[in-house]
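Just one protein chain is left out here, and the rest sit where they should.
Let's look at chain A:
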Amino acid sequence: MSTIQDFSGYNPTWCPGCGDWGIGIAIKTALVQLGFDPSTLIAIFGIGCSGNMNDFLNTYAVHSLHGRALPNAIGAKLANHKMPVIAIVGDGDCYGEGGNHFLHACRGNHDITVIVHDNGVYGLTTGQVAPTAQKGFKSKSTPAGIIETPINPLTLALTQGATFVGQTFAGNVNNVIELIKEGIKHKGFSLVNVLQPCVTFNKINTYQYYMQHSYKLPVEYKKDNLEAAVQRGMEMTTAEKFPLGILYQVERPTFTDQLSQLQQSTLLKRLKFTDFVKLYNEFI
């Protein structure tokens, strides 16, 4: 049985009060509670305050480029689909720079868990707007307020084919732990969008703000209804109401389930192919 200590690398460098602290401890706790140890999974980090967790979390990991964690995660999964793969990314990272990858990862139902630190700003580059920033949000790159309307990560994932879409709030670590565990246990693409206050650069979406504007999905909520899930997700855009919990979860064959060459073993462990005549015969 592993411990939180086993997963703990360097001491985090996040600002005091940053939501990342809660997410960091939640990820380690979830991994311990799921029975993992640092040798049993792969984590891919994007670039940003979230990605900086690479040095604070012990595991087989890639600290990728900004925006590119998802394709790295997909590749690692294709090579060794027996190993759990999680991607730890930010909102600018995953929905901005890597937005295209996000759509296609959802479509493929790749069996990876994407944990997004959604704070509405680019913290590491000192507070410019992220694609999730609310319309009118003033930042150094948008001094008159952002003109674009915010990305809605939940409905985006839902409409592109994600089979697990959940949202949680960094202010409630227990809920973050539970949602991450459910996301990792889910077989298929899972999005865990974590609403996370940036205490330094985002004076709008504070702990207070999310306490007022978020709500837990009711107990009777049925999570296998896509239309209902989209409707709930749209509340963020239309009513500034942020649902927390599993919005949607269904079972569908994953990408690797549908590759006949991976049914006997992983790509990494499969036997060597040597019958080259079978390949070049078509040229004769």
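Operating definition for what follows: a residue touches a chain if its C-beta (ideal position, glycine included) is under 8 Å from a C-beta of that chain, and two chains touch if they have at least 3 such contacts; residues count from 1.
Definition applied: contacts and distances are computed from a predicted model.
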From "ABC transporter", "2-oxoacid:ferredoxin oxidoreductase subunit alpha", "Branched-chain amino acid transport system ATP-binding protein" or "Thiosulfate oxidation carrier complex protein SoxZ", the hidden chain's UniProt protein name: "2-oxoacid:ferredoxin oxidoreductase subunit alpha"
Option touching the unshown chain, where A:Ile4, A:Met211 or A:Leu268 are the choices: A:Leu268
Residues from chain A at the interface with the omitted partner, ascending: 9-10, 38-40, 42, 44, 47, 52, 54-55, 58-65, 67-68, 70-80, 83, 100-101, 103-104, 259-262, 267-268, 270, 272-273, 275-276, 278-280, 283-284
